[in-house]
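To start, the structure itself, in structure tokens.
Of the protein chains in this complex, all but one are displayed in their positions.
By letter and in written order, the chains are A and B; residue numbering begins at 1 in each of them.
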Amino acid sequence: MENIADEVLKGNRLALAKAITAIENERENATEIMQQLYPHTGNAYVLGITGPPGAGKSTLTDKLAKEFRSRGKTVGIIAIDPTSPFSGGAILGDRIRMNDLAMDEGVFIRSMGTRGSLGGLSHKTADAVKVMDAFGVDVIFVETVGVGQSEVDIVKAADTTMVVLIPGMGDDIQAIKAGILEIGDIFTINKADHDGADKLQTELNMMLDLDGVMKDWRPPILKAVANQNIGITEVVDTFHKHREHIEANGQLTVRRTERAKNEMLDLLDAKIGQYVRHKLVDSGKIDKFVEDIKARKTDPYTVVNGVMESMLK
Amino acid sequence: MDKIRVLVAKPGLDGHDRGAKVVARALRDAGFEVIYTGLRQTPEQIAQAAADEDVNVVAMSILSGAHPHLFPKVVNLVREKGMKDTLIIGGGVIPEGDIPALKQAGIAEVFTPGTPTTAIVDFIKANVK
Partner (left out) sequence: MSNEKIKAELEKYEAAVAKAIEKTPERKHLPEQRLYTPLDVKGVEAYTDEIGFPGQYPFTRGVQPTMYRGRFWTMRMYAGFSTAKASNERYRYLIANGGTGLSCAFDLPTQIGYDSDDPISEGEVGKVGVAIDSLADMEVLFDQIDLGKVSTSMTINAPASVLLAMYIAVAEEQGVPADQLRGTIQNDILKEYAARGTYIFPPKPSMRIITNIFEYCSKNVPKWNTISISGYHIREAGSTASQEIAFTIADGIAYVDAAIKAGMDVDDFAGRLSFFWNAHNNVLEEVAKFRASRRVWAKVMKERFGAKKPKSMMLRVHTQTAGSMLTAQQPNNNIIRVALQTAAAVMGGTQSLHTNSRDEALALPTQESVTIALRTQQIVANESGLADVIDPLAGSYYVEAMTDRIEKEAWDYIKKIDELGGAVAAIEKGYIQKEIQDSAYKWQMDVENKRRIIVGVNEYTMEEEPPKGLLKVDASVGIEQCKKLADLKAGKPINKMTKGRDNEAVKAALAELKEACKKDESENLMPHILKAVKTYATLGEICNVMREVFGLYEAHVSL
């Protein structure tokens, strides 16, 4: 392919796929692609879908995407699954819930492994979102890995975040409270066909009320049975409501500004890290430092200060 | 090196998935990213997934005898999508006599019962572009 970014902008689907691959693998042309695409981003609305393993995130995403399609929107989906820290391999299993959706020309689905990232996304998720954005989809879903409580990167990547919970989690609800309860703009209790959905709804309501701080958006708690297509239009309507709400009160701009800042800082961190590594490790200089540190001739703190001074002057 | 991505696919109505799942897990343990399609996929669905996921390998499993019909169809559709370099391999209960025609049709290798999964891993590593 001559120029991947050009092709993406022309709406070439294969180029979109290839661009994400280039970025995920940090190929040489990755930065160039992102540079070219960046001006064309900022148009898609990003929906984060998170929740515990097996809650029905993928099934919901599938049904929600269909609903968006029926409302005339094009959809991109990025679905993330955990990479094994031992083998580096991954089974990317979300797509299996979306097999017939994938045949819709207005839908593009991409599975990604976390590849070492711990926050529930992969390091390259944000860039993949941008590529889809530049390609021109209206709505982008980001499905996180099944989270426990600390994997909350999604709030940084999404405009609206939905937390999916299921009845019968018992005391788990207490455990997750600390983490993902704070990040939900919307809560959906999926598998409402199982016992305990009402109880969970009551519990959640209580917790959110306890949350204290009066916010102008009280996260709604919806119920759905994703695999039977029940409650789907309501969720989509609520997405719209939230979007309108944060567009009106300026929160969307705040979130996106924050995101731009974070992304820049992350990029900077990464680049500086790479640069320093390159200078230090590849040149072999590090060996001498390590030896001295081990011999207690010096200490890591002093060495790092020295390195910083000499390199970043 | 790029991480190798493999689509493990079950085309047609065949429900034999023990082998496909064993292979998928073995590939995962070999460090690949594996997307498993589940049962009853049409050649069109497989080709679309292969392209959107930009996989390096499409690995199909058929034990129901429908391979002469389905394997070549998938190869054609994947190539039509512009996936020129994708390695396409197959496995399952495939009579030896059928293999030359499948290779002719663009299946790079066919793995039959008794194959150690390490042989599949090695083949992919050696042949992926």
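In this text, contacts are C-beta pairs under 8 Å (C-beta built on N, C-alpha and C of every residue); 3 or more make two chains touch, one makes a residue touch a chain.
All figures in this text were calculated on a predicted structure; none of them were measured in a lab.
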Given B:Asp14, B:Glu33, B:Asp54 or B:Glu109, the residue that touches the chain left out of view is B:Asp14
Among A:Val46, A:Ile78 or A:Ile91, contact with the omitted chain is made only by A:Ile91
Those residues of chain B that touch the unshown chain are 12-18, 21-22, 24-26, 28, 34, 36, 38-40, 42, 64-66, 68-70, 93, 95-97, 112-114, 116-118
Where chain A meets the left-out chain, the residues are 54, 59, 91, 93, 96-97, 227
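Keep this in mind: only the chains that are shown with their structure count from here on.
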Whole-Å distance, C-alpha centre of chain A to that of chain B, is 30
Within their complex, chain B touches chain A through residues 2-3, 5, 24-25, 27-38, 41, 44-45, 48-49, 51-54, 81-83
Counting only contacts in the complex, chain A reaches chain B at residues 13-14, 17-18, 20-21, 24-25, 27, 83-84, 87-93, 95-96, 99-100, 102-103, 108-111, 113, 115
